[in-house]
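Heads up, one of the protein chains got dropped from this complex, but the rest are sitting where they should.
== chain A ==
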Amino acid sequence: MPTVSVKRDLLFKALGRTYTDEEFDELCFEFGLELDEITSEKEIISKEQGDKKAEGASDVVLYKIDVPANRYDLLCLEGLVRGLQVFKERIKAPLYKRVMPNGEIQKLIITEETAKIRPYAVAAVLRNIKFTKDRYDSFIELQEKLHQNICRKRALVAIGAHDLDSLSGPFTFTAKRPSDIKFKPLSKTKEYTACELMNIYKTDNHLKHYLHIIENKPLYPVIYDSNGVVLSMPPIINGNHSKITLNTRNVFIECTGTDFTKAKIVLDIIVTMFSEYCENQFTVEAAEVVFPNGKSYTFPELAYRKEMVRADLINKKVGIRETPENLAKLLTRMCLKSEVIGDGNQIEIEIPPTRADIIHACDIVEDAAIAYGYNNIQMTLPKTYTIANQFPLNKLTELLRHDMAAAGFTEALTFALCSQEDIADKLGVDISATKAVHISNPKTAEFQVARTTLLPGLLKTIAANRKMPLPLKLFEISDIVVKDSSRDVGARNYRHLCAVYYNKNPGFEIIHGLLDRIMQLLDVPPGEKKGGYVIKASEGWKLFYHNGYQQS
């Protein structure tokens, strides 16, 4: 869940009133947000680096607010305020408009070289915007939040914002050999080739995470203006030339990526959020993007979509009885402008470009329920009549583990994942003989394989409890995993029972006796006749004896 950090006083000023922390927490809860932490820059630095470093840092109160992962429209102060003000019916949701420029439209031309690395781009212009320090910070922060979330750490979409007045269109989005790309990147004083930059950024704590996206590709994506000035080398870094400042009045925004839908959503979010500060509020200047096939599109889309939902469907899904008019009002409070039409039971809902999360009627139902207030909904019990059954394997497990404890053995609970060594080398078994499933991306050796036997876990439990008085008598009834090509996924679980007796003397008769007891409980007679059980010597057991009992 993304966390948005906003200055409390700035937030209250924008909301037009103040709240106590408790009141604001309550408001967040009702709206589906979470006031995660109340802090300040000073407190954060002091916590992370000590009081000394925090000296002189700002002690302006910050609210850290958790935002649902699909609500990109709430990832900045501007969006949060707009959402809450509409929710509290203090303002109406703004109508976002795309306008054509007075002069020539800004053009971004995509060349076919991009096809293999980053085929999509969209663009727009924020005209006559007025930044302040806070607005500027919020603008940068929103890009960062989008990059981390919907943009999947820039892999799907990367955003570049530029001072349009420092550039001259049309712009070209192409892909070139890294050695052929040379420019002065953001916050550097000289030019570097793309190869040099990739090297430099390997030690950059922020940028090093994005290098892998293009690192091994023969061509790197790059955007030029008509004079050959580099705007950006997505998804890594922008050029320094077109850097936006507090004085920037016209912003050219480009989003490039591998997911066209998400690129369009990201652009819509940025321009709807920050067009608030344009001279003509909530208007966005269009830009034209020409694709390699010659087709040209105008962005941002800022598409409004109409959905029709029957009032009784909402009532039936939520479990309330509201009039269609009331439901329309509730939805309007969620930035979904709604009205009752047709037979008086139909509600027409306008989905704004900020609400890409609304993809089905169920999303509309949820918003109606939120506006109604989850905690105002009458709780009822469904009349669903059913007879309960236990899963037979678990039923047996439950019965048996109680009797294992009654037999004086203590239940261990060990991990299902372990190292290859645990199930193979340490037991003197070849890993290939174990039929173990192997994990491809373990962070440590502890998670290389799923266990094929419960024994290593019990032995490790004993090793960690050597200070306990002897004897130790342990058991575990749990699942192990082995490959099995007859199963749809090619592997299956088996439920195993394992017990270990640990003492200064071997005491084989004790574990033997336990086995006899288990067989007695399972009603299996001893002896080969009539399906009884027998114990036979085997290499594995000899080994177990050696490893298991002789340590003391």
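Note that in this section a contact is a pair of C-beta atoms (placed from the backbone, for glycine too) under 8 Å apart; a residue touches a chain by one contact, two chains touch by 3 or more; residues count from 1.
We adopt the following convention: contacts and distances are computed from a predicted model.
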Options "Large ribosomal subunit protein bL21m", "Phenylalanine--tRNA ligase alpha subunit", "Histo-blood group ABO system transferase" or "Dynein light chain roadblock": UniProt name of the undisplayed chain: "Phenylalanine--tRNA ligase alpha subunit"
Per the touch definition above, residue among A:Glu104, A:Asp430, A:Asp488 or A:Glu528 touching the missing chain: A:Asp488
Which residue of A:Ala69, A:Ala115, A:Ile140 or A:Leu246 touches the chain not shown here: A:Ala69
Touching the absent chain when the full complex is considered, from A:Met468, A:Leu522 or A:Ile535: A:Met468
Hidden partner chain, touching residue among A:Gly56, A:Gly103 or A:Pro382: A:Pro382
Residue numbers in chain A that touch the chain omitted from display: 1, 29, 31-32, 34, 68-71, 149, 152, 156, 259, 261-262, 316-320, 359-363, 365-366, 369-370, 374-375, 377-382, 384-391, 393-394, 398, 401-402, 404-417, 437-443, 446-447, 450, 457-458, 460-461, 463-465, 468, 472-475, 479, 481, 483, 485, 487-493, 495
